[in-house]
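Here the complex is missing one protein chain, while the rest keep their positions.
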Amino acid sequence: MSKTVSAAARSGSQTLAGPSGRKPRRMLSSRNIIVYGTLFVAAVYYVLPLYVMVVTSLKGMPEIRLGNIFSPPVEITFEPWVKAWAQACTGLNCDGLSRGFWNSVRITIPSTIISIAVASVNGYALANWRFKGADVFFTILIVGAFIPYQVMIYPIVIVLRELGIYGTLTGLVIVHTIFGMPILTLLFRNYFAGLPEELFKAARIDGAGFWAIYFKIMLPMALPIFVVAMILQITGIWNDFLFGVVFTRPEYYPMTVQLNNIVNSVQGVKEYNVNMAATILTGAVPLIVYFVSGRLFVRGIAAGAVKG
Amino acid sequence: MTDNNSVSIKDLSLNFGSVNVLQTLNLDIKDGEFLVLLGSSGCGKSTLLNCIAGLLDISEGQIFIKGKNVTWEEPKDRGIGMVFQSYALYPQMSVEKNLSFGLKVAKVPQAEIDKRVARAAEILQIQPLLKRKPAELSGGQRQRVAIGRALVRDVDVFLFDEPLSNLDAKLRSELRVEIKRLHQSLKNTMIYVTHDQIEAMTLADRIAIMKSGIIQQLDDPTTIYNAPRNLFVAGFIGSPSMNFLRGELVEVGGKPAFVLNGVTFPLDGYGAGESLTPGRKVVLGVRPEHIKVNEGTIDIYEATVDIEEPMGADNLLWLKLAGQTISVRINGSRRFRPGTPVKLGFDMSLASLFDAGTELRI
Amino acid sequence: MTDNNSVSIKDLSLNFGSVNVLQTLNLDIKDGEFLVLLGSSGCGKSTLLNCIAGLLDISEGQIFIKGKNVTWEEPKDRGIGMVFQSYALYPQMSVEKNLSFGLKVAKVPQAEIDKRVARAAEILQIQPLLKRKPAELSGGQRQRVAIGRALVRDVDVFLFDEPLSNLDAKLRSELRVEIKRLHQSLKNTMIYVTHDQIEAMTLADRIAIMKSGIIQQLDDPTTIYNAPRNLFVAGFIGSPSMNFLRGELVEVGGKPAFVLNGVTFPLDGYGAGESLTPGRKVVLGVRPEHIKVNEGTIDIYEATVDIEEPMGADNLLWLKLAGQTISVRINGSRRFRPGTPVKLGFDMSLASLFDAGTELRI
Amino acid sequence: MTGPARAGRPNQYFRNLPAKIASVPMILTAVVIFLGGTIWTVVYSFTNSKLLPRLSFVGLDQYERLWSAPRWLMSIQNLAIYGVFSLVFSLVIGFVLAVMMDQKIRFENTFRTIFLYPFALSFIVTGLVWQWILNPEFGIQSVVRALGWTSFTFDPLYTPSIVIYGILIAALWQGTGLVMCLMLAGLRGIDEDIWKAARVDGIPVWKTYVFVIIPMMRGVFVTTLVIIASGIVRVYDLIVAQTSGGPGISSEVPAKYVYDYMFHAQNLGQGFAASTMMLITVAIIIVPWAYLEFGGGRKRA
Partner (left out) sequence: TDLEVTHWWTSGGEAAAVAELAKAFDATGNKWVDGAIAGSGGTARPIMISRITGGDPMGATQFNHGRQAEELVQAGLMRDLTDVATAENWKEIVRPSSLLDSCTIDGKIYCAPVNIHSWQWLWLSNAAFKTAGVDVPKNWDEFVAAAPALEKAGIVPLAVGGQPWQASGAFDVLMLAIGGKDTFLKVFGDKDEAAAAGPEIAKVFKAADDARRMSKGTNVQDWNQATNMVITGKAGGQIMGDWAQGEFQIAGKKAGEDYTCLPGLGVTEVIATGGDAFYFPLLKDEEKSKAQAVLASTLLNPATQVAFNLKKGSLPVRGDVDLNTANDCMKKGLDILAKGEVVQWTDQLLSADSQKQKEDLFSEFFANPSMTPEDAQKRFVDIIASAD
């Protein structure tokens, strides 16, 4: 006791004897310069294209022809946006991206939901209910992730034709489910394998069956990985062009088909401002999803991908 | 089933691929008995418990619970409840939901569910916690809820897999008492896995000590402590460990004695089960608390204090005796500085003697 | 620096944002001393250790090591070595590389590195393991390598952050002895964080008991055990806990006594530091091993056995006394069935008395 | 035993039936689509199928032709270059950015969003934007020239020898954000004590990263590798959007060869032969790894 007190008494004089308190930190330490410098340079590289897209989409064609692509618009015009959304032509149809937007929504929502539902059940079955041969199928699935999509078009056309669902929305949803399956199953499997196994055992003792455990125990705990899966699928499906156009009929063509048409069917000079506006409009949905749930994405990735 | 066995395990074997984890294991647990499975990490305790619970498919053998062959039953149909080391509470459900989940799944009427939950909550004194989520509970409270989950299921057999090892020492000793009390009031059969011998000693009616998937000794705690069947059990039980002295049997004055590095220890009072043939290589095991220091009793051996470990109530001395290090437990108030020479007395009636080859008790 | 202090901490404060974890903490550790920081989880032990090591920037105050102000020094320049609870071995390197990596980076000549690694390996008896990877080691071996990593650095002060708490009980007690022996042979200053009181009691020259970032008592183990400064320390140290009886002081026949639910306990032999005014609300603390059962001594109180916990060498009884539950530790060979009425004797010279308001020792 | 007769072991196939039923979609996909489709492809690669698949076998003709086609050889070479560089740069840039992000920096969320957003855009968009920025007439080159350096030349997409690097710039822009995220997650998973131990040992930060942290992040690297590698093998849209394989055939890749010969040239046999070669390459790399990672032994009870 007394020792502590005397030490405290002495401390007054010793504070002068040398450094005391928090170690001083310079704002412009070389470490900070390197870190923020690198990040800033990288950020420029990443932001530049978006900047160019936005700036260009707000310029008129004459200005684009004269000025350089990085200069801000002298005269802001929303004409290109209107044109991209509602007027741009492909063939005879001059209603821009708007016709594709709802199709994209109609494709993306069920495809995302069903592919995630299927993959999460797969991942759950693989992680918790390992049965003979499951790993073999899973390995095939993972190898399948490397097959170029184009190679699979023919076999899938045949399969869908035989099932009689070629050209329907159902067929397209199935295709998206199939191609989303490898990576999503991997994510879910790793995530569920990372949850304490005792939880699963406890639920079995409580008498819950396969589905009860899935819905009541696993699902509520899988939010982070669902966010990741959702982002990946929304992005992938929304941006898909090939499947949307190969496996459906025109009334279901997604927005990317219109985008492709606008971008690739040039009427004389390429209307870059319209192209850029169309591009941003098409990318808007996945971008918004990202901006809103980016934080969850990193968390979920950490949970589902790290244990490889 | 014959007898009043609650759980019977017949010739149980289990292998993961080519690894035999359990080998033709037999075990009968009486109704209302508190059986502790004790063993070091990886010896197959959890595996055995999971087999009983039906969470692992066994390779060979049969399992009976309450006389019914449940070898291939689903876990829920075996009449067991299980408590896990990590509690395994469903994190997104309130305590109440955690307790009632199993009953809901089994479609028990709501009134009955409420009754049972209320009863379990009362027994475990967790009524005020019913609305909370597991994350809002302390370790001890979580443990109680986990027990409650087994309790509401009204089962014949409780299985505990190291239920206390995630808790700190203080809480552990408190909950130990609670589990003991619970057993006294419920009188269910309980099978309890642990690698903490204090838990095993205090809780068990009988202890099964396991090593590499084989039960080494199955007996009540006192017998296990005082008459361990082999060297492994002897060394495993007791902290600090029993002192082992490796030497030889001799005959001194017609009486058997033990000799080590020229020091002779008469074995008067040792109740041997076999003849103590001179020349036989043996291991003498003496527990630290069965050695007297400077108390002027019969056999006097010279030793020096090497290290002293005061532990409050007790004081642990590490001594050099005949070139070997032995530990001795004395009262906490008696202190010795390292280097001090002391005189020891051995109580051979409480010692153990093992064959050096077979390692079995003589 | 004055004195022969190895580590001196002056008015140390640390806050994470607005949370004050350590508050104007002062601590002097003598050269060669083994100081244990003991406290429950989250009380700031690791934080304090990290401050000493230079791994956390302190908010206020100064730290001296070997008389040198190291407040702003890098960890490597402080002459400290540290051992972590999770071992923190570099998993991809062999044991040898783990030991030598720091020296290599510091550009120590190869011959010197080899010498130091060899010496550390010898001290810790890990020569046969030098070529293995950490994953191929058992828990105890890993712990030794972690200590080795501090050892090769030839430092003045060793810092241990719960180095044994990931190990099982048996290994823990073995390694405890090894650390103690290491300290006796190296004679370095060691600061050791734990929340296991057995470790603290057996290892420490002095123990600092912490609670919420404040040192509650700093004393040698015996003093802490026998004369805890306040209720917190008294309850924290000792397992099972000291029994606390909340009652009032009275005077019986001119002598001070303690009364609880009508039962009077004379306080003869208690060495009070203050006057024992009758009517004062106090807490009487008695350790389980300081209560005698059926031994026919002076004060006789009636009680009933509630639960019995045989623990091998000892037997723990939970008794009902004056409406309260108390625990008593008796010899392992003495057994009582629950329900048995017994007579108790208290040794008041070993008891503690605390003010019910300030919770300080009287 | 006097107890009831030994209960029979129930049929293995019906144990945990719901799990098996629930796995049917996965099994079907794996077997019918991926395995079946692959076998189908391999079989038809030995035929001279044109517009429609038909079983008229021509032995190894398609393969002989494939390996004598300059465009295929160029595609393979490009894929190798693109693959190596994009692997190396993705990992390096992703890791470096993750390290920077892990320095308890300010505006972490902002930076992360910036690095990650390109991943939300399709390759078509990515290709289009970068094609534009790299266009010598109004992209970076013209801007720099306008600033005075009139001899400045930067037109990777129009110079056959470096066109693949132009594509790389866009590919990295699109993909490194995800790699950074994965790496960041990995870094955050490293035990804090390792860092402390290294500091006490006096190991400089960069050495700690190189010798301690990176070796510890094996799992993350493997996952990342799978993701990047599967993207590399399949690269198609980006090339089409940026260069259509040009100038000439200098940025052709195997996936495009497959597509062009299947659909433009209406020579399915040739396309299938090319895809079979791709599959074989992938299988040689992936199967042993996948076996080790997922097949070999059950790791948990």
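For clarity, chains are labelled A, B, C and D in written order, and residue numbers in each chain start from 1.
Here is the rule we go by: contacts are C-beta pairs under 8 Å (C-beta built on N, C-alpha and C of every residue); 3 or more make two chains touch, one makes a residue touch a chain.
Just so we're clear, the structure is a prediction, and the values are computed from it rather than from any experiment.
Summary of contacts with the chain left out: across D:T29, D:T47, D:T224 or D:T243, the touching residue is D:T243. When the whole complex is considered, the residue among D:T29, D:T208 or D:Q270 that touches the unshown chain is D:Q270. Against the chain not displayed here, subunit A makes contact via residues 89-93, 153, 157, 160-161, 164, 166-167, 245-247, 249-250, 257, 260-270. In the full complex, the hidden chain is touched by subunit D at residues 50-52, 65, 69-71, 135-137, 155, 158, 160, 243-250, 259-267, 270.
Keep in mind that, in the parts below, only the chains that are shown with their structure count from here on.
The distance from the centre of subunit A to the centre of subunit D, with each centre set as the mean of the Cα atoms, comes to 16 Å. Taking each chain's centre as the average of its CA atoms, subunit B and subunit C sit 26 Å apart.
The geometric centre of subunit B is 54 Å away from that of subunit D, both derived from CA atoms.
For subunit A, residues that reach two or more other chains under the stated contact definition are 209. Annotation for subunit B: residues 50 touch two or more other chains.
By the touch rule above, subunit C contacts subunit B in their complex via residues 40-41, 168-170, 173, 176-177, 180-181, 184, 195-198, 201-203, 221-222, 225, 237-241, 287-289, 307, 309-313, 316, 318, 329, 332, 338.
Considering their complex, residues 1, 3-4, 7-8, 10-11, 14-15, 17-23 of subunit A touch subunit C.
Residue ranges on subunit C touching subunit A, taken from their complex, read 2, 8, 10-11, 24, 26-28, 57-62, 69, 71-72, 215, 218, 229.
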